[in-house]
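Excluded from the complex is one protein chain; the other protein chains are retained at their positions.
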Amino acid sequence: MNSVAPPLSSVVVFHEVSKWYGNVIGVNKLSLRIPPGVTGLLGPNGAGKSTLLQLATGQLRPSQGTVSVLDQRVWANPGLNRFIGLCPEQDAFYEWMSGWDFIFTCASLAGMKRPQAREAAAKAIESVGMTRHMNRAIGGYSKGMRQRTKMAQALVHDPQVVFLDEPLTGTDPVARRDLMEIIQRMGAAGKSVVVSSHVLHEVESLTPNVVLLNHGRLVAEGNVREIRDLIDKHPHRIVLVCREYRKLAAKLVAWDDVEGIEILPQRNGILVETRAPEVFYSRLPAISNEAETEIQEVYSDDDSLEAVFKYLVSR
Amino acid sequence: MPIFDQGYQHWNGQTSGHAWRWFTIARQGVRSALKGRLMRIALLAAWSPAIALAAMLCVWGLLERGSTVIASIRPMLEFLYPQLIADPKHFRVVVWTLSYDYFTIVEMQISMILILLVGPNLISQDLRFNALPLYLSRPMRRIDYFLGKLGVIVGFLAMIVVLPATAAWVLGLLFSLDISLIHDTFRLLVGSIAWGLAVSVSAGLLVLAMSSLTRNSRYVALIWLGLWFISWVTSTAMTDINRNRQRNRIRTDQFRAYQEENSTVAPKTPDEMRQEIRRRQNVRQQGYLHMQQLQSDVWEATKTDWRPMISYTTNLTRLEQQFLGTQPAWETVASFLPPEQQGAYLMRMSGPQYPWIWSAELLAGLSVVSIGVLQLRIRSLDRLR
Partner (left out) sequence: MLFQFEDVTKTYGAITALDNLSLSAPEGAIGLLGPNGSGKTTMIRSLLGLIPIDHGSGQVLGLDIRTRQLEIRRQVGFAPEDECLFPNMEGVEFVAYAGELVGMSRKDGMQRAHEVLDYVGLGEARYRRCETYSTGMKQRLKLASAIVHDPKLLILDEPTNGMDPAGRDEVLELSRDLAHNKGMSLLFSSHLLPDVEAVCEHIIVLGGGKLLTQGKIAEMKQAHRLGFELRVKIDQAAFAEKLKTLGCTIRTKDDRLIVEVPEGRGQQLLWQAAADQQEQIRFLRPQRGTLEEVFLSAVEKN
């Protein structure tokens, strides 16, 4: 969990926010602090991710509670948009404009004077790799190019906080790599980047810090591994590969914290279940250094974002 | 094995060639259209003229046989010309033709409404829901798709024109029990079926082309309504203006003749009076002949008057007149009237007089344009996205 931090280090703060549409609940008593750096926003369909993003960017008014970004309330505060960037999920452009026109217009709309806006637009387009195509009309762009333009639009005014809703859909692996680099650079530079995505392995490569929503409520928040450690219901399942796996199994059975061992002959290894991973892992080097039972591989399918997601969210 | 595999099963059945695919599409289209309540009500309403037609033919058949069954309703038939009732068999063709004429005219209006309900959705919904890749990635050609969609319209129009026309014909035959009827009225049966097909193909192609232009079927419905009403209104307006012009000419001539007739000084002596009377009789005679000439000129003019063609439905009507052969029937009925009223009666009742081939050409031209539009709009996924 995020430990207690000085005030400004929580850039986006939700305080007991609820939002419903008629009778349908969007988010329910959501209290959240998002720090600088890259944070992943996850959840199944209908979990409230889009609602959360819309509340954070001032597009929706909370039915209850307050939303603040950079210590200012978001609702009815258009001046704050100068510091917020949004890359929405929907794909809607002025198709007749060229990429350059569009980004330049966005920069001007953010309040920059013409020479500044020109420079900022050129820089943003360069950073997403669209300089070659910037004079073509957006109507002729491929999906990946449109996505890059959307990203450029979110960054052109150098915002402090950026919200990205499914930023990598439709992009090929080359574009994906480039865009992920941009996101990571922004996070490293101290900006707060919130990435909402369904593609778990992408979020995993971007950041270990996640916010997990389900049914409009906050399920978990923080570092993936720490969250995993807190999930008591499911013991950790760790695979050990060793040439003498049965001997290794015999040794491990004697440990108190080991709750189950499954033999995996096709992998030349064993699957160990334990509820005390700290203790377990700290004893491993000693075992491995013993003569017969040198451990070739250690890994846990269980420890990933995908596993955490499944444990916390699936019915 | 006692436990059966619940997973994916293979399938080795027969599949038919792509020639029958249009039927699948047409059947689906018809079923989908019939799901709406409005459509079912419209269909029921569409059959009432059919019932009227069948009733008329049956009554006439009974009349021919001199059956006592209809003795009670004979007085009601007095609205028809007594000459017709006096010799039913002789005038059988006339009555049948005119009954079919009325039937098809009413059914045509109903067909336009039906096409309004069914047509716009046919292709524009597929565009909106992006169903075309699903269609075209299956073993069928574009032409099968078009034929299938056209088949929906043909199917509905067959239900409300071809089927009732045939059923009424058969019933009329049964009620008159006269084999010679077949020879006399066969043209009506064939004509109405042919007309039904012609209308469904040409109007169907037109509405399909409109439907392929946009994803929003409401626009298509509006365009169809526009085509129907605006063309009708324009055509009627122009025809009326023209007719008024002719009538004004006649009236001015009449007035001039009247002036000429009454233009001299009042006569004083009996001789002068006799002269005057003779002169006025001459003028009146000439005026009368002149009027006749004018009227027949007007009648001739309508034979090449293109103004009715502006209305889309008038073209369909003109085709129907030709296929059913209504002109002789109207002339026969007009012969019952005194001669001076015949011209006006014919002009009023027998419909547009321009050559029917003009309408056929116009409809064929529209169909060709429709086919062109369809080809352009529904390209077989051969575009770079």
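Just a few scattered comments:
A and B label the chains in the order they appear, each numbered from 1.
Everything below uses one rule, namely that contacts are C-beta pairs under 8 Å (C-beta built on N, C-alpha and C of every residue); 3 or more make two chains touch, one makes a residue touch a chain.
These figures come from a predicted structure and were not determined experimentally.
Here the missing chain is touched by one residue of A:31, A:131 or A:289, and it is A:289.
Touching residues on chain B toward the chain that is not drawn are 6-18, 20-21, 24-25, 28, 32, 35, 121, 125-126, 128-141, 380-385. On the side of chain A, touch with the chain left out of the figure occurs at residues 44-45, 142-145, 166, 169-177, 198-201, 204-205, 208, 278, 281-282, 284-286, 288-289, 294-300, 303, 306, 309-310, 313-314.
FYI, only the chains that are shown with their structure count from here on.
For the pair chain A and chain B, the distance between C-alpha centroids works out to 67 Å.
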